[in-house]
Every structure is written in structure tokens, then in C-alpha cells.
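With one protein chain removed, the remaining protein chains of the complex are shown where they sit.
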Amino acid sequence: MSTDARKRRICFPITSRAYYGRSQLLIRKLQDHPAVDLELMLGGSIMLDKYSRHISDDIKKGGFTISASLFNVIEGGNHVAMAKTACLTALEATNSLYTADPDVVVICGDRFEQLAIAMAAAYLNKTIAHIEGGDLTGSIDESVRHAITKLAHIHFVTNDDAKRRVLLMGEDPKYVFNTGSLDVERVACVNADITTKELGTYGVGHDVDVTKPFLTVIQHPVTTEPDNKQHLETTFRALAALDMPIVWFWPNPDAGTGEMSEMLRHFREHHEAATEKMRFITNLPADQFIALLKRTACVVGNSSAGIKECSYLGTPVVDIGGRQQGRLSADNVVRTGYSADEVRAAVTKQLAHGRYAPSHIYFKPDTSQSMVDVLTSVDLYTQKRFHEVL
Amino acid sequence: MSTDARKRRICFPITSRAYYGRSQLLIRKLQDHPAVDLELMLGGSIMLDKYSRHISDDIKKGGFTISASLFNVIEGGNHVAMAKTACLTALEATNSLYTADPDVVVICGDRFEQLAIAMAAAYLNKTIAHIEGGDLTGSIDESVRHAITKLAHIHFVTNDDAKRRVLLMGEDPKYVFNTGSLDVERVACVNADITTKELGTYGVGHDVDVTKPFLTVIQHPVTTEPDNKQHLETTFRALAALDMPIVWFWPNPDAGTGEMSEMLRHFREHHEAATEKMRFITNLPADQFIALLKRTACVVGNSSAGIKECSYLGTPVVDIGGRQQGRLSADNVVRTGYSADEVRAAVTKQLAHGRYAPSHIYFKPDTSQSMVDVLTSVDLYTQKRFHEVL
Amino acid sequence: MSTDARKRRICFPITSRAYYGRSQLLIRKLQDHPAVDLELMLGGSIMLDKYSRHISDDIKKGGFTISASLFNVIEGGNHVAMAKTACLTALEATNSLYTADPDVVVICGDRFEQLAIAMAAAYLNKTIAHIEGGDLTGSIDESVRHAITKLAHIHFVTNDDAKRRVLLMGEDPKYVFNTGSLDVERVACVNADITTKELGTYGVGHDVDVTKPFLTVIQHPVTTEPDNKQHLETTFRALAALDMPIVWFWPNPDAGTGEMSEMLRHFREHHEAATEKMRFITNLPADQFIALLKRTACVVGNSSAGIKECSYLGTPVVDIGGRQQGRLSADNVVRTGYSADEVRAAVTKQLAHGRYAPSHIYFKPDTSQSMVDVLTSVDLYTQKRFHEVL
Partner (left out) sequence: MSTDARKRRICFPITSRAYYGRSQLLIRKLQDHPAVDLELMLGGSIMLDKYSRHISDDIKKGGFTISASLFNVIEGGNHVAMAKTACLTALEATNSLYTADPDVVVICGDRFEQLAIAMAAAYLNKTIAHIEGGDLTGSIDESVRHAITKLAHIHFVTNDDAKRRVLLMGEDPKYVFNTGSLDVERVACVNADITTKELGTYGVGHDVDVTKPFLTVIQHPVTTEPDNKQHLETTFRALAALDMPIVWFWPNPDAGTGEMSEMLRHFREHHEAATEKMRFITNLPADQFIALLKRTACVVGNSSAGIKECSYLGTPVVDIGGRQQGRLSADNVVRTGYSADEVRAAVTKQLAHGRYAPSHIYFKPDTSQSMVDVLTSVDLYTQKRFHEVL
């Protein structure tokens, strides 16, 4: 706990590798700010070796204060495990927030643990800042994101559509800021590249030559749909037919992950021919991930990185199914349903097209600095009031 | 778990005495409906003897199926206890919802445990119906209510203002129903009276003659304010000066309750003269509570019963402070700040005025039947989409 | 977390007011020891204002490091609340022990939270020291105490009988130390007195003149018996008939507390004549409590203070029922069943007898220093082995 009463205490809960990548610039600037006491709270998949070994090392090297390291992921990879993980996270976050006693808790995005932490923070009467509200997607994320908005006091949105919706929902215009996307700011700042050899040090499977055309697959479960396993199989069959090298990311630990991961393991064991050009990776450090997006011929799946990071990079994307449904996208995205023919046709089309011109729909310069400016200077409040738009 | 696949399984979590009173007509009709399997989940203060002895007896006599009885209230009466109570409730509700496997979970109002249960239900991919969304108030309830709205799929609002706001927030107009208030429907249906003798069997302190003018005080903590104890003391001093009989209800178990309850106990121990016309009650059965509202000369405090039930009854109300701020109210309500002079002046004015003409702002006939009709016939869905109003 | 690897890190979980009183000399010496990093973990009833306001102030003034402050008491005062309180305590203690990473966790006595913490510590592979193993009593404490013994690595027992039993249970003789009772060491050290006026600042009810004969009642629930309420009523009726001033302590928050507390409140409300010489107290600071034991004519109930502290003081004790059954006691104790006649007769007999000669069955000089010596010098180990006595 700070002994310097004049500093603003800011708590930043990081519960997944994606959030850490996204937040690096912001937490570094907060850490270096003389008027801020920053405390990181680590939980969720960040604590589990298999996903994030590199991350906890990074954080330690970065000199950050870690107020809590919570093991709170319930095994199962199904809905009940996801729900209980969120509840346990909230329970433990309550203790940590009570001890750390921050002035502001920064909630990021729309993952289920983040709503749980927001709920705990709200009950503890903390001011909540929310990054990336107002977007539209499918999956349970759609509900979670807007529920967090209604608990939050300060809103950092990434685009003007999102801003309009956050205001429609009754938030105070004085506290809604379109700062652009942190993910895209990172993309714009990072100059990294990745070699075939470096890529070969991550994950399992066969080497993928990054100097030749290859696909990148990131397909997460859609928690509100029952057929995640079949949808993954469809993608697999569609892409296997193309006979291209593929870097395939394991799915996020949401409901449905278990059966999807099992299917990937099944492909590896029983379809050796089909997977002999594939590499399976759980996690890349954020810089290498961006480098990969720059090099890949096409991103396939349903990751927000396809919509956001790739809009700025001009990387062709085939977005499958409902997970990103409704999300603002640039020309680089072709959307498809779950049929193998559709997916294959869309990928073929994108490969033929090649890279797109960069789009700035999610980009504003100095995103993280703008957030720091707000977080350090804005008047904090806790009692929310509904602002009706006319 | 139902063996009859054609019945709709509905889960109704009841976590406070107020919710039970409010819901009686609805759960009775659901229980009697041939196409419904109803399961009650009991938790929160409902399980604690001191608040709700009469209620659990009622429920057992009513023949309801109780899928879970959860002891999940953390002692402390402060913010951290409130937060952890919510989190523990959600954790345990997850197990119960997983086992009971309902089609619909009915969330009621804006208490903190209800958001926690809504969160668990959302992660379990259940359809959520929410009663009383769209209203405005102060306290943490304001945030909680709207966050539940953004997790819910079916909305039963109590007035047209609330409907407008729920639609602004992006909910699907096909699933937003203004059915009026369950509380007010009960008031309209109940013909009960209460005698001085009956009242004397509840709570502690001195007898209050219900045939002569008396005040009813219901002042709960405002979780987003630090001065609940002082505000209660102000009310006490203001009313003690009036030298009238008072029925005083203990506060709800939210953050701030502990210090308020302690102050009430202090008044009783150390201000015997001032409390010698006062009776202190934790709970009345719902019918007797309505009877009391009919007989009392004025309701003082910050209970929603003053705004809703009393609007229909025409009972004069002095609403103190920010807890009901922004809530639609009828002519019977005079609002004041926290100064003792203001409160005393407002009560004096209301006593001089006497009863008001009934208002129907929260009333529609057949509220509970309308809800049953929707719950049994509406198409259920889980993937939410934001509906932008023009 | 210590940065000085040579210091032994010792964690001391304090979960009730009694444990704090008992441990004061020990934790002060540990805190002052140059080779020890002491961390206190506060939880259970210690965190709840109504029981322990004075204690948390004391601890803060004492300059101790508090590694965790856990609100983990589930309301209900019944078995399920007790069980869940223990489980939640263990869950939260796991996080705290993981973060604090102590070398030794000191578990004290036989309360249900302490077994839970011992279990968590054992799974975390910590060395566990246990104070007060090997005694015999009734209630669930009997099981809990011996189960802790079988998880613990270092044993501080208070008497030779207890030592024999701990060895019988298979513990390593090199790690079993009869250091005498911390409670009795405190009694021997404390020179405090209490005045009528001071006593009057604690609790509620009528003043008790400490210069004239008065009784002290401490009757806790026996968790393995169903009739705690009736047994309390019996004690009340037996003592009311004696028409003596009484200082009556509220029961500990174990299963059965709720109904016992309610009964005491009922006596106060509805038996004003019978309670007009009674004062009801939740907590006295440890020194004043000892002073009270020195002054009282007789201690009635089932507290271990009657058996241990009063053995040294020679204070007459009437020990009722099964809670202390089997515990080594000195001549000052008269044991009775639950009949009002028995209780009244025993009290009358003790009043006639007056004070007893001090006994040293639980006393050894320098108890706390002996413990410190062991804790700082003994070789630590984690893998237990059963030592069979011949």
C-alpha cells in the first residue's frame, strides 16, 4: 500500500496472455509515472506455465509490483469451469483489492474473469476504468463487455462506433474517451521480425518456413454455440485440403476449449499426413506474434487480432462464424460461415488478393499516453448516474 | 431435474426477504403452471434466522422445489463482506445451476447477489430474465441493475421510463415488456390488516398503537456513501424531536449495515427516553408489511417501498438522500437531503397533508400473469446482439 | 516477503480473540527476535468489529506485519456456517501462505479454522508447529486438535499427559516439547486489575460491582450436541435463582452460537427482573479478562479458561457438561451435568469453599521463550514419519 497519499493508486488485473501483450505500453508508462502507484494483479491463464512462461519472466524483469498472484483456473474447459473460474477470481480479487486499496481498477476487454473482477471492484466502491467498451462481437464476450461498461466509470473506447454505443448506454460523455486500440498502437510501434528458427523454438509439430507463404490459424471457442469441435474440424479439413504450411494456435481457455484442444491433439496423433506442415503453438511473446501477423499470408479463425491488429497491418483475414460478428472491420476481412467450402474459397480468395492497404479505423497515435493522461488527471467518482442521450 | 423434456425449467433465486415478498404471486403461478418446472434457489439473508424465519416456513408450506439452500453471507457488514458474499453466491450458484440445468434463470432487481448469479448464469449459457430493469436510483444498485440488464435476455420493466432506458441500452424490443411492478400488484391484491397486538409479536422495543398516527422508518445504507451512520443519527434526532410512535426497520445487510445496526442498538441502550415510543423490527411477513404501509402516517427513509408500494397506496413518504435518486416517483414523495431540519420539516409537511390519491405509475393489472405468459411462451435465446435505437 | 534469506519466516494465523490473548507474549518475542521474520495472518472473528475492536488496534500499535486480513466468517451460527467458514479460511489462507512463503506456520489450539489453515499449510509443504496438542476435551475440538497433531511437525504441549498422548499418536519425540500453557504464563505475568467503572465500559446491561462477590459465566456451544440452547437456559435459571451479580460473556461463533445468542437477547428483553444484576460482554482485553478471573467468586460454564487460567489463579470453577470432558484439571474445578439443580448446588458449594491454592499443572516458567528457542533453532522438516512407541 502506498505511503504517499498524493499518488494515485492504480490496480491492473492481468488474466491472460493477450491482455499482457495489449497492455505492455500502458503499464510501462503507468509504472514510470511519478504520480502513480501501479500494482499488477496476476491470475487466470497467466499463472499457468503452459500458456505464459515468458510473460511472468517479462513482468518480473520489468520491475513491476505484483499485489497478487492468483491460481484460480478451474479445470474442465467447459461452461461450469469457466463460470467457477470467474467466481473464484472475483472472490480472491476482493481480498487483493481490499489489501491493495487502489483508487482505480483498470479492467480490460471482455473476458469473463474481467467482469468478475469489475463486479468485486464495484462492490468495494472503487472507480473502474474500462478499456475497449462499446464494441460488438458474438460469444458471451458480447454480454460481458457491455455489463462491464455499466459497472465502469471511465471508458477508453477504440473507435467512434463504440463511443456512440457507450453513450447510448447512458455513460457520462465527460468520461468516454476514444483513444484508439492499444493492440494497434503496439503494432504501430513494434519493429520486430521473426525467423523460421525462432518460430521453431515455440510449440510442437513441424517447422514452418516464415519466408514462404503460410497460414496462421487462431480459432477460439464461441461459448454460446454448442458445435465448437465440429467447427474446428471444418476449418481443419478446409485448410488441410490447401496443403499449405500452417501456424496453428491452441484455443483460449474458455468453455469449449477442452474438446477443441482434444480434437487438435487427435489430428496430430491420427492425421499425421495432414498435419505434417503444421506447427501448434500455445503462445508467442507479443512482439513475435506481431511479426508473425506481418509475415503470414492470411489469418484464419475468429481472433480479434484478425480484425484489429491486421486492419492496421493490411494482413488478409478470413473471419469464421459468429465470434467477431458485428465488430467494426476494415477491407482486409472476409467473413464466412462454418462450411468447409466457404472457408476454403475465402482463403483462396484472400491468398489471391494479397496484402491490403493499412486502415486506421482502430488507430490513434499515442493511445497509451492518452490513457495515462486521463487516469492521472481525471476526477474520480464512484456513484454512477445514467446520462440519457436525447 | 425434470424428466419431462417438454416442460420449461425455470430457476428463481431468492436472496432476500424483500424478493420473496415481491415474487410471491409470480412463483405461485409458475409453480401451478402445467408447462413449467420451477426450482427455487435460496441464499443470502433468506437463510439467516434473524431475518427470515417466517419465509422459509412459508416456502416449505407452499410445496415448492428448493434446488439449493446456500449459506453464503460473509459477516462484516462492510464493502469487502458484501463483495465476497456476492462472489461466494456466484460460485455456489454455479454448482446449483449446473445441476438443476434450467432453461431460464429469473433475476430480480438490483441487489448485489443477483448480479453475481446473473453472471454465473450467463457463463453457463442460460437465458436470463430480469425483473425491474431500467429504473434509476443511487447507491451501488444503480450500477448493478444496468449491468444485469446487459447480461439478460428478457426484460420485465415496471414503467415506461424504464422501458425507454432499457431500449437505449441496446436491448431487443421484442424482449422488453412493461408489466408493471410485482410489488404494486401485491399491494393491489392484498386485503390484509394488522393489529397493535400482532405488530407487538415482531421485533423488540415498545408497543406501537397502529390505530393512532405513527411513523415507519426504513433507512438502508447507501453503499457508495461513507456517512451512513451519521445519516441514520440525523434521522433519529429529527424524528425523536417529533415525539411520535415509530416502527423502525433494521437496515438490509449491505455494506454499512454493521455500523447502522450498532447505532440503533446504541440508541436503544443509551437513549431510553428517546426510544420509548419506538419498536425495532427486522422483518414482517409481506402481507403485514403492506398493512403497515396502509396504516402508517408517513414512511421515512430511503426504501423503494416508499416510492413504489406507497405510490399506489397514497401513503405520504419522506425520501432521504441519494439511494432512490432519479427513480420515478408520484406526488406522495417528498425528497430531502440529510439535514435534521430538512427531514423534520418534510415529515411535518407530510403529516399535515395526509394521504394522497393513488397513482398508477408503477401499476398494471395482472403483472405476474403477464410475466408467466412471456416466460412460458417466448422463444428463448442465448447469444445477445446490440439493438441500436435510431 | 523477507529479503534476508537467513531469517526464519514464521507465519502466525490469529483467528479469534482468545488466540490473540494467549499468544501475545509469544508473538512479541518472535517479533523482537533478530533471526525471525514474523507475519500475522488475521481472520475469523478477529476481523469482526463486534468481537475484537480492541485487538486490531493493539496489533497495529504493536508494529506487527500483517500479511493478510481475511473476512471469512459465514453468517449462520450453525454447523454449515462453521464448516464453510473453515473451508473459506483455508482457501484464502492458501493464497496468503503462497505469497508470504513462510518456513513455519504456527497453529494454535483446536478451533475449526486452525485445522483448515493447517491443512492448507500441509499441502503447501510448510513445516507446521502446533501449540496445545494432546489435550482431551469434548465438542468437535477433540477431533480437530488431534487431526492438527497428525499434520504438525513441531508440538508444544502444555502438560505431561498431553505429551504422552502426542507420542502415542506417533509423533517424533525430538519434536514434542512440554513448555506449559501460554494462557497460564500470561496469568502469571499480568499484574492488572479491573475496576467497576472500567468493567462498565464494556458490553451492555447493568453495572457489576467488582469489589463484591459476583459470578462470571462463559458458556460456549458444544458443537457435537443438539441442545445448546436448552443447556444455556438451564444455566440461566440455575444462576438467576442465586440472585447474584453476573458478568456474562456471549458465546464463541461456533455452530450453535446463533440460538444461544438469541436466547440471551430474549432473556434481556423478556426477563428484565432476572437480568437486572447481569452485564453481557462480548470481549474484554486480555489483561482485564485475567483481572476479572482474579476477582470473580466463581467461573461458571465450559470455557477452557476455567480449567487452565483458573487452575493457576485458584479461582473456583463450575464446569458444565461435555465441552471440557477429559481435560486435565486441578482441584478448583467442580464438574456438573446440565441439570439446573446440579449447577446451582455446585456453584453454592464453590462459593462456600472460596479460592483454592494455585496449581502448576499447566504452568512452566518462560513458556513463550522456550517456544521461541525451539522455533528459531530446531531443524525444520516436512516429510512426516510415524514413530511407534514400544
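Read from first to last, the chains carry the letters A, B and C; within each, the first residue is number 1.
One rule holds for everything that comes next: a contact is a pair of C-beta atoms (placed from the backbone, for glycine too) under 8 Å apart; a residue touches a chain by one contact, two chains touch by 3 or more.
Note that the coordinates shown come from a computational prediction; the quantities given were computed from them, not determined experimentally.
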| item | value |
| --- | --- |
| For the chain not depicted, the shown chains it touches | A, B, C |
| Option from C:I66, C:M169, C:A241 or C:V378 whose C-beta touches the chain left out | C:M169 |
| Listed residues C:I27, C:I59 or C:A120, member touching the removed chain | C:A120 |
| From A:D57, A:D207, A:D243 or A:E262, residue that would touch the chain that is not displayed | A:E262 |
| Hidden partner interface residues of subunit A, rising order | 47-50, 71-76, 78, 80-81, 84, 88, 204, 258-259, 262, 265, 269 |
| Those residues of subunit B which, in the complete complex, touch the missing chain | 68-71, 91-92, 95, 98-99 |
| Touch list for subunit C against the chain that is not drawn | 79-80, 82-84, 86-88, 90-91, 94-95, 98, 112, 115-116, 119-120, 122-125, 136, 138-140, 142-144, 146-151, 165, 168-170, 223-225, 255, 322, 325-326, 382-386, 388-389 |
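By definition in this document, only the chains that are shown with their structure count from here on.
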| item | value |
| --- | --- |
| Copies subunit B and subunit C touch via same or different residues, half shared test | same |
| Remotest chain, subunit C as reference, centres from CA atoms | A |
| Inter-chain centre distance, subunit A versus subunit C - centres from mean C-alpha coordinates, in Å | 51 |
| Centroid spacing, where centroids are CA-atom means, of subunit B and subunit C in whole angstrom | 41 |
| Sites on subunit B at which at least two other chains make contact | 80, 84, 88 |
